[in-house]
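Notes follow once the structure below has been shown.
One protein chain is absent from this view; the other protein chains keep their places.
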Amino acid sequence: MEPTKEHQLWMYEQMLIIRDFEETMVNIYLEGKLPPNIQDGLAFDIGGGPVPGEMHLAAGQEPVAVGTCAHLTDNDTITGTHRPHHFAIAKGVPLDQMAAEMFGKVTGLGRGKGGHMHLFSVEKKFGCSGIIGAGMPQACGAALAARKKGKDWVTVTFFGEGAANQGSFHESLNLAAIWKLPVVFICEDNKYAISVTREDSTAVANNADRAVGYGIPGVRVENNDPLEVYDVVGEAVARARRGEGPSLIEVSTDRYLGHFQGDAEAYRPKDEVQQLRENDPIDRLKQQLMDGGLSEAEEAEIRSRAKAAVEAAYTFARESPYPDVSEATMHVFV
Amino acid sequence: MEPTKEHQLWMYEQMLIIRDFEETMVNIYLEGKLPPNIQDGLAFDIGGGPVPGEMHLAAGQEPVAVGTCAHLTDNDTITGTHRPHHFAIAKGVPLDQMAAEMFGKVTGLGRGKGGHMHLFSVEKKFGCSGIIGAGMPQACGAALAARKKGKDWVTVTFFGEGAANQGSFHESLNLAAIWKLPVVFICEDNKYAISVTREDSTAVANNADRAVGYGIPGVRVENNDPLEVYDVVGEAVARARRGEGPSLIEVSTDRYLGHFQGDAEAYRPKDEVQQLRENDPIDRLKQQLMDGGLSEAEEAEIRSRAKAAVEAAYTFARESPYPDVSEATMHVFV
Amino acid sequence: MSNRELTMAAAISEAIGQEMTRDENVFVMGEDVAKYGGIFGATGGLLDQFGPERVMDTPISETAFIGAATGAAAEGLRPVVELMFVDFFGVCMDQIYNHMAKNTYMSGGNVNLPVVLTTAIGGGYNDAAQHSQCLYSLFAHTPGLKIVVPSNAYDAKGLMVSAIRDDNPVMYFFHKGIMGLPWMAYYTGSTNEVPEESYAIPFGKAHVVREGSDVTIVTLSQMVHKSVLAAEALAQDGISAEIIDLRTLVPLDKEAVLQSVRKTGRLLVADEDYLSFGLSGEIAAIVAENLDTVNLHGPVKRLAVPDVPIPYTRPLEEAIIPQVGHIESTVRSMMS
Partner (left out) sequence: MSNRELTMAAAISEAIGQEMTRDENVFVMGEDVAKYGGIFGATGGLLDQFGPERVMDTPISETAFIGAATGAAAEGLRPVVELMFVDFFGVCMDQIYNHMAKNTYMSGGNVNLPVVLTTAIGGGYNDAAQHSQCLYSLFAHTPGLKIVVPSNAYDAKGLMVSAIRDDNPVMYFFHKGIMGLPWMAYYTGSTNEVPEESYAIPFGKAHVVREGSDVTIVTLSQMVHKSVLAAEALAQDGISAEIIDLRTLVPLDKEAVLQSVRKTGRLLVADEDYLSFGLSGEIAAIVAENLDTVNLHGPVKRLAVPDVPIPYTRPLEEAIIPQVGHIESTVRSMMS
């Protein structure tokens, strides 16, 4: 399946927004976490600054998000992971509210209660979780709802290669297969689960081979490339919309940053990331677009639009107020 | 792999013991559970009689147990299921103590605390559980212990075709595969999980195909036959002893009785069991043995030995005392 | 047709069926809920009435199908999903307590999850350590779940109607020994008059099963019936016991407990869950926190399973699950 020029431009701009959103967060995250303004003896304070707590960023993993979401509408559902920003952005979750949630502000998606691992947008039908493998069962339910309503809506569930060894993976694929649910299971193989390599954790070289155990199609995308993702996911989404059931796709992708910010990555070969960055998917798509006739000026305009969107979002987040303390005991129940 | 004459005779006798143990229990179980000696209006009282609670019997499923255990010694470990008698008997768990446990007597394997779903023999390295799929992770641990001790001991874990859709199945197979653990995973496909048919619950026709997802051998035994089981399991056990890792085997077998005693089996075709019984594995092995020269007299002697063993076990169970009430709060910790 | 008696199992399935008729978004899934009608009859007859698209048998994949209930509820459906025995919660607790229970709060109230998770509890028929537990305290301890524990058919129907109409996750615990099954002895008081028309019983309102002046017995589920039998025996000797059936643990009717104890001055908690770090402690604590307005004639007493797994054999199980006799003798000891 070949993306249209418009789709390619959309993917390019989304990748720029994601990359900029993540790399800008690298610095914002450090605010208030370094000496001398933290407890004596500490090198870093995870609880300090405007964006405290764990932070899992997806720089390098843009292709899987944009190549997939190019096929989705607001009627389709996504369940994401603990590393959710790239999916959320590509799905169209409002950037301002997302950034505000990460800053713990009342204007955030969850009024500041969820934080970056718990982004929920009812409008965009997006959710995620900090628990590995937890999105897959819920995706089956969303797909079941679509079928019961007689809609051709699909649900995409993303998970890491580490999550592919969690029991929920097996149970969800089997359930989706026997019930022919419109779910597309997409595994992001970024080679690591924190410090544990794919080889140390996984008995198969290709998680897509596990589709055999459920009698469904399984395809691996070997390159961290948005067009290849677009092609393979397109088939799976079309199949799901036709009511022919789930598919399992694994996409090889690259984690440019630490598992979470503050991760020293002692377990990782020194120059690995450097080499990965030399074959960056955004640069490649840019080249393809310009070979296809995109002018320097047009490209620069896209770039600045992306930058402006990210800057606006973080400004909105900073300037928004915190929720009133009285909200702490609200929303346990509706 | 061909069983020796001795092994064949052993398998035959064990199958007779199992069948007699289970079918005798059908009647013992009914003692004290029927009108008029129960609460008015009840047709049956699960809590009545000398053997109360749920009762899952394995009549018809003897081949998988004996064909497997013919390859095992007291150094090898088994983790069984909620339907554990046939495995326990074939593994050599003392029949008297097993029966006594089912009667809740202090002479039982667990001093009456476990009941029929919770049979533990440290000597025979046998354990089981009432939780579907729970035996597989523990089997990985037993196998890990053998490897750490430098022994060629093997662990066999049995589970039903219904359990093959539980997350523990996937996690355990993956763990055993990456760590090359000496575990043989054996799925008893008796076509039903209580009332739910295999077709309604399972996305693959052959659970052995799921071995592909773990890069290990997977074989299905199509007939409920002890010699075929012996052959296929023999290869897997030998492989595990050689340190080459786990295997996944599915055995087609037949559940002659209800899921539990008292099950009306409204979900099951009327004459299904009748037809299954007409191709009974015990009758077939008997014929083979007699074709091979076993005399009427010898066969009759085996039969009476089996009967005597079962009768002795149930007599021992009946005549044993209950534990003293003071034991109720003992053994939470050792 | 009035004064119609139903078993608790029949009352539950009737309530579910009436709600399914009323709202097409309500559907049922779980192991053996369709063809079998639920191992404990809570979904009996629903398959014939509503067909396989709305009454779905599932594989033995609790994480997948209970998680699916959350996912379907987020899209506007109203699943009634069964966990066959509460004892099995360990294979799917993450989907229950970290997602079904928390997604509403984590989304600042934007996500609402109208799920009813039904499950069987309780011992007394020698089903041993993995099929006889109550465990409702665990779910009441973790925020985000409403906890319903009916003691009789009338309450069961009205509470199920409220559960299905509630826009929040509700866990609904039915004790096997009061379902009125034709194959398990039960306390007949649990089978009672149930109107055919639908009615809702609000959460958070305890029921005074029996009024009394000497001692308050706070209890729930099957233990309500054991308490009534004990109270009748005690009445013979002029000891007047008041029995409070909590009905729901979240929300918890603390006022009903305090009001009664203020009157009687004595509290016994009769519970079939494990003793420590659970329901009986919470009820005792509520009184301890209000000793400025409650005047006790003696220490609070608790009867529950003494922190041991449920033993299989009858004499031991009878000894560790509080029985009528235990309740009676404990109250007597409180009076002297």
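As written, the chain order gives the labels A, B and C, with residue 1 at the start of each chain.
Note that contacts are C-beta pairs under 8 Å (C-beta built on N, C-alpha and C of every residue); 3 or more make two chains touch, one makes a residue touch a chain.
From a predicted model like this one, the values you see are computed outputs, not experimental measurements.
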| item | value |
| --- | --- |
| Shown chains touched by the chain that is not drawn here | A, B, C |
| Of A:Ala163, A:Val204 or A:Val273, the residue in touch with the unshown chain | A:Ala163 |
| Residue touching the undisplayed chain, where the options are C:Gly51, C:Gly76, C:Gly90 or C:Pro202 | C:Gly90 |
| Touching residues (missing chain, whole complex) on subunit C | 63, 87-98, 101-102, 105-106, 128-130, 135, 137-138, 140-144, 249-250, 252, 274, 276-282, 284-285, 287-292, 296, 298-302, 307-309, 311-312 |
| Interface with the undisplayed chain - residues on subunit B | 77, 79, 108-114, 118, 120-122, 125, 127, 129, 131, 134, 136-146, 148-149, 155, 167-168, 171-172, 174-175, 178, 330-334 |
| Footprint left on subunit A by the chain that the document does not show | 38-39, 41-48, 52-54, 101, 104-105, 110, 112-115, 117-118, 129-133, 162-163, 165-168, 193-196, 200-202, 262, 266-267, 322-323, 325, 327-329, 332 |
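Just so it is clear, only the chains that are shown with their structure count from here on.
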| item | value |
| --- | --- |
| CA centroid of subunit B to CA centroid of subunit C, Å | 35 |
| Rounded Å distance, subunit A centre to subunit B centre (Cα mean) | 46 |
| Overlap residues in subunit A, where contacts from two or more other chains coincide | 167-168, 171, 174-175, 178 |
| In subunit C, residues with contacts to at least two other chains | 58-59, 61, 63 |
